[in-house]
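After this line comes chain A, so read on.
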Amino acid sequence: AEPIKVGIALSQSGNLADSAEHYKKAVELWRDQVNARGGLLNRPVELVLYDDRSDPATAARLYERLITNDNVDLLVSPWGSASTATATAVAEKHKRVMINSGGASEKIHQRNFKHIFQSAAPISAYVEGIGPVAEKFGLKTMDIISRDYPAARDMEVALNKIAKDRNIKIEKAEYFPAGTSDYSSYLAQAKQSNPDIWISVGYPNEAIEMVRQFRANNYLPKLFVHNGASIDDFVKAAGKDAEYAVGMSLYEPVLKTKGNAEFVKAYKDKYGAEPGYYSGFGYAGVTVLEEAVRKTGSLDQDKLRETLSTMETDTVLGHHKVDPKTGLQVGVKGLLVQIRDGKRAIIYPEELKTADAVIPMPAWANR
Partner candidate 1 sequence: MDGSPNTLLELQDVTTGYGDVPVVRGASMTFEKGLITCVIGSNGAGKSTAIKAAAGLLRVWSGRVFVSGADVTREAPHRRLGRGVAFVPQGRIVLPEMTVRENLELGAHILGGDRQRIEEAIARLVTLFPIVGKRMGQLAGTMSGGEQQMLAIARALMTSPSLVILDEPSLGLAPKYVDIVFDKLRELAGTGLTVVMVEQKASRALSFSDWGYVMHTGQVVYAGAAQALLGNENVKRLFLGEVPEDVRLLVEGEAGHA
Partner candidate 2 sequence: MHVQRIQPQPTPVPPPDFASATDTAERILVVEGVGKRFGGLVALSDVSLSVGRGSITGVIGPNGSGKSTLFNIIAGTLRPDRGRVFLNGHDTTRASPAQICRNGVGRTFQISRLFGEMTVLENLVAVAHGASDAEAVERALGLLDFLEITGLRDKWGTELSYGQRKLVEIARALMLRPTVMLLDEPFAGINPRLQNRIVDHLEALRQRGLTLFFIDHEMRIVLEICDTIHVLAQGRVIAEGDAAAIRSDPKVQDAYF
Partner candidate 3 sequence: MKSLVIIVVSAALAAVIPFVGSEYALSFTVQLFVFVALAYSWNLIGGYAGYTHFGQVAFFGVGAYTGALMMDAGFHWLLAAGAAGLSGALLALPLGGAMLRVKGPFFAIGMFGMARVCESFALGFDGITQGGTGLYLTPVTDLKPLYFVLWAIAFGMVVLTWKLDNSRLGIQLLAIREDETAADALGIRTTRLKIGTFVASAIAPAAVGSLYATYLSFIDPATAFAPMTELTTIAMVLLGGMGTTFGPLVGAVVMSVVNELLWSRFPEIYLALVGAVILAVVLFMPRGIVSFAMRRAWWWVPAARSSLRRLASRPAPSRSPKEAH
């Protein structure tokens, strides 16, 4: 039968190329699996992949192309909030359903769009563990020091809420431009003000460079949190210095979520490495899409939209549920992981934890 075409533009070059690669791998794995299962609606699935060069404008054009030129049947968002912001606008314009599995920024869903459904975790989910953990270990002060990009300021909003509820003081929220590699000035400040928590959202290189510079300056906050710490590259590149760093994570291979064990195995077989959370995002996105198509029984965009606005399902990330009005993800819960002996151990939430958190992180001299 005529294949069902799924269109995605994701970064194969530019600053997101690395993370998007994992996302892409998961999507390609899914394609193989679904085709092995006999396809979708008894039709094989074909991916139409383009490179958006990590450029939101290119992403917009490519979705235009996917929709009007390649006539794809289904759309999955690109990777990263900026590209997703422009891609979703294109999809909405053409009244086409799109699964947002790559953009964490909540702004994307505050534009009254009707066709965009988030399967990725919004940024509030990333940080939801910070409150309980801080409370448990008596951490009182926090510095947000983050790359200035679409998701970061959402994180500040989410953290502000947590801070208010838990009586934590956010001493400063500082944003550095993309491309920053040197944190000397923040280190000097932190050495003076000694925040309990140093939290940051961004890409793994920043996490790597931060811990290396902590180490080189013989400095350490009680708790260092960075989503980049949940990526394999972090441990590999930072080595021993990575120990005890905490990562915000939305997905871990050890999770007992639905279908995860199979996913991890298949992923490992195909790529020789465990999936990380970028891969989890990609996989969850297509899982939701597949489920919606099956439920609807057709590719009709209006019907799909109806299905998706109320549909709940379970993915490798956890429970999928969106706010019907905005399409914002509300089901997925965040995790915190800590690097222990070169591996990520889940330290939050309590019911999933695989190790007790070691907080404060032991000083460099005592390791």
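Rule of thumb we're sticking to: a contact is a pair of C-beta atoms (placed from the backbone, for glycine too) under 8 Å apart; a residue touches a chain by one contact, two chains touch by 3 or more; residues count from 1.
The set was built so that all candidates are chains of the complex that A comes from, given by their letters.
Computed from a predicted structure; not experimentally measured.
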Single touching candidate for chain A, where 1, 2 or 3 all sit in one complex: 3
Under the definition above, what is the set of chain A residues touching candidate 3 in their complex? 12-13, 49-51, 53, 55-57, 60-61, 64-65, 67-69, 82, 85-86, 89-90, 92-94, 105, 107-108, 110-111, 147-150, 152-154, 175, 177-178
